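If you scroll down you'll find the structure; I have some questions about it.
For this view, one protein chain was removed and the others were kept in their places.
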Amino acid sequence: MKKTIIVAGAAGEGINTVERFIERILKKVGYEIFSYKNYMSRVRGGYNYSTIVISDKPILSIEDQADYFVALNQVAYANARLQLKEDGICLVEGDPSEEKENLIFDRSLLKEVSKSKNAFSMAAVGALLRVFGCEQEVLNDLNNSKWTDEVNASNMQAAVFGFEKTQPLFAPPENLKTRILMGGNQAVALGALSAGLSFYSAYPMAPSTGIMTYLASVEKEMHIIVEQAEDEIAGIMAAVGASSNGVRAMTGTSGGGFALKVETIGFAAVSETPIVIANVQRPGPATGLPTRTEQADLAFVATASQGEFSRIILAPLTVEDAFYTTFRAFNLADEYQVPVVILTDQLLADTTQSIPKFKTDDLKIERHLNTEITPDYKRYAFDQISGNRKYPGIDAETLIMTDSHVHDEYGAVTEEVEATLALKRKFLKRIEAIKKTLKKPLFYGDQAYETLFITWGSTYGALKDAVDELILKGEKVALLAFSDVFPLDKEVMDPYVSQAKCIINVEGNAMNQFGMILRMETGVMFDASINKYDGRPFSSAYIINEFEVINHGKH
Amino acid sequence: MKKTIIVAGAAGEGINTVERFIERILKKVGYEIFSYKNYMSRVRGGYNYSTIVISDKPILSIEDQADYFVALNQVAYANARLQLKEDGICLVEGDPSEEKENLIFDRSLLKEVSKSKNAFSMAAVGALLRVFGCEQEVLNDLNNSKWTDEVNASNMQAAVFGFEKTQPLFAPPENLKTRILMGGNQAVALGALSAGLSFYSAYPMAPSTGIMTYLASVEKEMHIIVEQAEDEIAGIMAAVGASSNGVRAMTGTSGGGFALKVETIGFAAVSETPIVIANVQRPGPATGLPTRTEQADLAFVATASQGEFSRIILAPLTVEDAFYTTFRAFNLADEYQVPVVILTDQLLADTTQSIPKFKTDDLKIERHLNTEITPDYKRYAFDQISGNRKYPGIDAETLIMTDSHVHDEYGAVTEEVEATLALKRKFLKRIEAIKKTLKKPLFYGDQAYETLFITWGSTYGALKDAVDELILKGEKVALLAFSDVFPLDKEVMDPYVSQAKCIINVEGNAMNQFGMILRMETGVMFDASINKYDGRPFSSAYIINEFEVINHGKH
Amino acid sequence: MVNINTTFEGEKNKSDNPFVTNNPTSWCPGCGNFSILDSINQTLHELDYKPQDVLMVSGIGQAAKLPHYIRAHGLNTLHGRAIPAAMGAQAANDTFKLFITSGDGDTYGEGGNHFMHNIRRNLDLVHIVHDNQVYGLTKGQGSPTTAMGQKTRLQFDGMRHDPLNPVALAISLGCGFVARSFSGDPKHLKEMIKAAMAYKGYALIDVMQPCVTFNHVNTFKWYKDRAFYIPETHDPTDKVRAFELAQTFGDAGIPMGILYREEKSTFMQRIPHIDRPLIAYPRKPSDIDGLIDQMV
Partner (left out) sequence: MVNINTTFEGEKNKSDNPFVTNNPTSWCPGCGNFSILDSINQTLHELDYKPQDVLMVSGIGQAAKLPHYIRAHGLNTLHGRAIPAAMGAQAANDTFKLFITSGDGDTYGEGGNHFMHNIRRNLDLVHIVHDNQVYGLTKGQGSPTTAMGQKTRLQFDGMRHDPLNPVALAISLGCGFVARSFSGDPKHLKEMIKAAMAYKGYALIDVMQPCVTFNHVNTFKWYKDRAFYIPETHDPTDKVRAFELAQTFGDAGIPMGILYREEKSTFMQRIPHIDRPLIAYPRKPSDIDGLIDQMV
């Protein structure tokens, strides 16, 4: 069972509230949830919608078309048919006199029942909860502590009205009641916190702001400092400054803000100061589409900043993975004393998903420090590929110089040929060491695959759902999903290429950035590609369709 | 005939003056000149030197070891033997009592002859000019209008003293007296001026500052505006602002400053505002080696800024090419309304070379504008790959919106799927059009080559000299030098690959950035590479040596 | 305070005002931005400007969308970067009446360095800062002008930075026209825009602009209750007095009007070798021949 609800209306009309109530309660009664916000770059008005997929099995992507469509205004109602499946149902407020389809909530009746200005949306919530088999008592959860009792009471009346208007069609599965609802930005923030993040400084920028907002909301509880910087340059430089004094520090932004951090990334690299940077991608170039999604910053991030040095790019595959990958990012940054970029996107940021509780028992913070008093300590020893780090104050004696030039092993500026070569060779060796440490790609699908899909980051979700469906249809397909996208090990593709009759690269951009890097690093060419670059996320249906076009082309 | 002079000493001791006198006069009497400054990131003191190669045939690279070494101080003297050929001669000031080698200028005698504090260096100039067969009258040119008559007179006395100390060994060739002495930064500046540059705004940064300084020095004469910006972001944004109002505009910097310009490059791209940006590379990461050379920003520049768009990167091969390539840059920027990066480096910037006068007759400024009154003009027509540009005020009627978002054909912000796709597809088409327009690589060498060297930018100089020498040695070698390095046409390598038994990539970095892009774009792999990344430029001797190591490895 | 007009008073002559568009805005109903837009529209129309004479430059933010809502030339750049873009635009062609319309975050936050240094250049333009003391477009974080201790959608326990005093800052930088106005008083605002347009040089108008969605402290009423017109006795040419007056803000009252005025040469006047718009110089490749000949 898998059903999709779309809640549509204008910014400020309460889409998020409806979404949150539905998600929270249906998760609580045992459903799996996967939802995504599709919204415009504005504060009020416009046309926004949230897509909520509800199932008894884990889901990793949204569907473009809904079974239930809640139309919060007339524009939404006009769109309903385009976004509904053929047998889908539209929930809408109306006058009995008007010709409306499907489930109409009589405006005057509603007014009688509830004084809430959100009467219709609350009624829709009630109606849907019953459809999914909830007992009436769950409506007690439709409380928002930020609202007055009066508002909560009239909301409840409307919900009851809606509840009574429908019949249960589905029964909640009996499994996963200890799951948590999690968004991608929040998962990154929690991953960082579990890794011991102490300092986060950033400048607001959609769709990354949620990381900072969540961290700020727990600033006191977690004894951390969250600082809104004056600009993105300050955001990263302050984080590097904090890290140079020993705490785990992070910054986050989207592509335009990342652009401003580029010089400091090189500083972190040459000064060997660990730093974690989240780039939550949105479509560019420049201001682009501030609230939409794309995976088009990979090539940029992989080579950003002058000169040559070692860095790591991690692109979480799912909301859950965003937590564990961010945790890993900090250990890797400390181990190799390099910048680590967490490359997510608006899709992941604005996805909410039911997932298992994070297990923190198995996680281990590894700082790779040298806390002993070490005579003649060399902060930048040329043979030190990982670990052995000291920062000011770590012991009572050692003086630390953090420097941005080519320097000697102590950090003193030098222009000598030997030091220049030694520094560069150290970075090259470090890259090789990192390649061996990073996680191998995730393989999923038919072991006897003929077609191998390649993907990275959040596109994994829709692709995995597509692979499941294709296998059901009898196709011999599998996927290879990279979370650790850079640097790539030369041999990473070796176990997979010989078997594949056709390699299809799937990514959310037009230029196949990952596919090209893979080709550059491993020589493996893809035979075809499936791309999306309209600012909207992949759905499994889209991938299946494109796959069929490719296959058709071949026959 | 080819002889090398090195003038060495501390910053502030007059290396540049000696170099300039020698170059200017030897060029005037008919020699070919090629010189390069090797200097530290400091204002006074340290160890700096200029290498001047003098020949009767054009030369394109320096030699590491000199025939004549002018030691301006004791540190330089101590280095002399390391930088001299076995039979090389060191010119040095000394007391007859001290044990000094080679050509010693007696300090007390010099003091008698001249009161100049630069007596020794002027004497060395005089001595060398005679060695190269100059008549004594050329010493009259040893005047600097910025100095007093008195200083010039005592300098002359010292020069005569030196002149009389030596004998002519070489005779000036009788050819190229109308050549001009030109530096790489100046050539870029002149290329821009010939293209009609009106506005240059930048922030000082070695080794790019010379472009701005030269332009500022002719600001009045050329009726242009040269503006020192408050930072690099302002530098490029002001240039884009100026260009959006119709004038040809440019900015320049080195890698660290380029990093700060990255966001605005995306703005120029999405707003389709032509802009030319010089990145005069120095070694990174971060502050790196401020006054040294490297070719390690190519990958960075090729993908800098979020999202996907069209851009052009041109890397002049020589000082002369820097002029013509910069001229082309402006026409290309206007034709395709894209950012064009001129990627040079400290080697080219601090090279001075005798070259033929630039021929401006054959050059044509092509603005690709639409100056007609056009009803319903679409600034961003989705099918407009090149040309048809209007800017505010170009006609009395058309209103122009220059915008940084995804926009419709008029520049109005939109989030529509159709416009998003149309914009992206336009950029993709533009890239294909650009690929067909760009200059093919320069082929040079033995038509029956077995080894094909591949290079780009300023490394061409040393490689060409190496190829000449290797051919003389009987090797079957040739080179392919790319000035137009990005985007690369898929087919560009086709005519060359089948014949080559061995492809050797030669570039001034450790990671073979160009070789990797070439591989990514064309699939052509190089078999071996010759790299230099110690901050110092290639010499032909270095390349030949590495070539022999590679060849040896194969046997 | 007097004369609080509705934010839509301009509507009456919209029909014959060539600057007015029918473009839907993406501003929230009730936002102070509407009245700023109307005031600009009306002033330009009253002064008989044509859309072709005007160039509106902005960065990114709610305020910065304004160039899309007016019929004129537009240059909508990046967050924080309106000012250098305007500098280049003016250098290229100084025949346009140049406006910057941008937010407090855009101007004083991300763009702070450009603000400082272009006042020093004395660009000739009218810079209207929609100062809602909040980041609107990114949904309610504190801006440089948000008061210390004020709670926001990000600063849950209140701001921890001293607020920036933009008018005192501008005076200290030598800005030659420093004024404050209020989106809730379009008559005054139009007056200020007119005075700023008449001034040759960098004319800053910091406009108090209620953000009805994200700033529930600095509301229309909050501004209205505190704002007062600067008394005629104030001598706007006295820099020290102006600085003193600029210290008054918040509960102590908010002075509205021209705080400081000083005549000085403008950006383009300081480049005397350019005697016409830069775009008007004819150029050809052989222009450099003279330079080359000097090098032989």
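As written, the chains take the letters A, B and C, and residue 1 is the first residue of each chain.
The working rule: a residue touches a chain if its C-beta (ideal position, glycine included) is under 8 Å from a C-beta of that chain, and two chains touch if they have at least 3 such contacts.
The model shown is predicted, which means the values in this text are computed figures rather than measured ones.
J.: Missing chain touches which shown chains?
T.: Listed by label, the shown chains it touches are A, B, C.
J.: Kindly state which of the options A:Val43, A:Leu103, A:Leu142 or A:Ala195 is in contact with the chain not pictured.
T.: A:Ala195
J.: Among A:Ile33, A:Leu142 or A:Ile233, which one is in touch with the chain left out?
T.: Once the missing chain is taken into account, the touching residue is A:Ile233.
J.: Please pick, from C:Asp16, C:Asp162, C:Glu232 or C:Asp251, the residue that touches the omitted chain in the full complex.
T.: C:Asp162
J.: Decide which residue listed in A:Glu19, A:Glu93 or A:Glu263 touches the omitted chain of the complex.
T.: The single option touching the absent chain is A:Glu263.
J.: If I consider the whole complex, including the chain that's not displayed, which of A:Ile25, A:Ala242 or A:Val276 touches that chain?
T.: Per the contact definition at the top, the residue touching the missing chain is A:Ala242.
J.: Name, in rising order, the residues on chain C that touch the hidden chain in the full complex.
T.: On the chain C side, contact with the omitted chain comes from 109-110, 112-113, 116-117, 119-122, 144, 160-165, 168-169, 171-174, 239-240, 243-244, 247, 264, 267, 270-271.
J.: Tell me, which residues in chain A touch the chain that this view leaves out?
T.: Residues of chain A in touch with the missing chain: 178-182, 190, 193-196, 198-199, 201, 218-225, 227, 229-231, 233-235, 237-249, 263-264, 267, 327, 357-358, 360-361, 363-365, 392-393, 396-397, 399-405, 411-413.
J.: Where does chain B touch the missing chain, residue by residue?
T.: Contact residues on chain B toward the absent chain are 12, 40-46, 203-206, 209, 212-213, 216-217, 219-220, 228, 230-231, 256, 286-287.
Going forward, only the chains that are shown with their structure count from here on.
J.: I want to compare two interfaces, A-C and B-C. Which one has more contacting C-beta pairs?
T.: If we tally the C-beta pairs in contact for A-C and B-C, the bigger total goes to B-C.
J.: What is the distance, in whole Å, between the centres of chain A and chain C, each centre taken as the mean of its C-alpha atoms?
T.: Centres of chain A and chain C (C-alpha means) sit 37 Å apart.
J.: With chain centres taken as the means of their Cα atoms, state the distance from chain B to chain C in Å.
T.: Whole-Å distance between the two chain centres: 42.
J.: Which parts of chain B, given as residue numbers and ranges, touch two or more other chains?
T.: Chain B, residues with two or more chain partners: 233, 263, 267, 404-405.
J.: In chain C, what residues contact two or more other chains?
T.: Answer for chain C, listing residues that touch two or more other chains: 60, 78.
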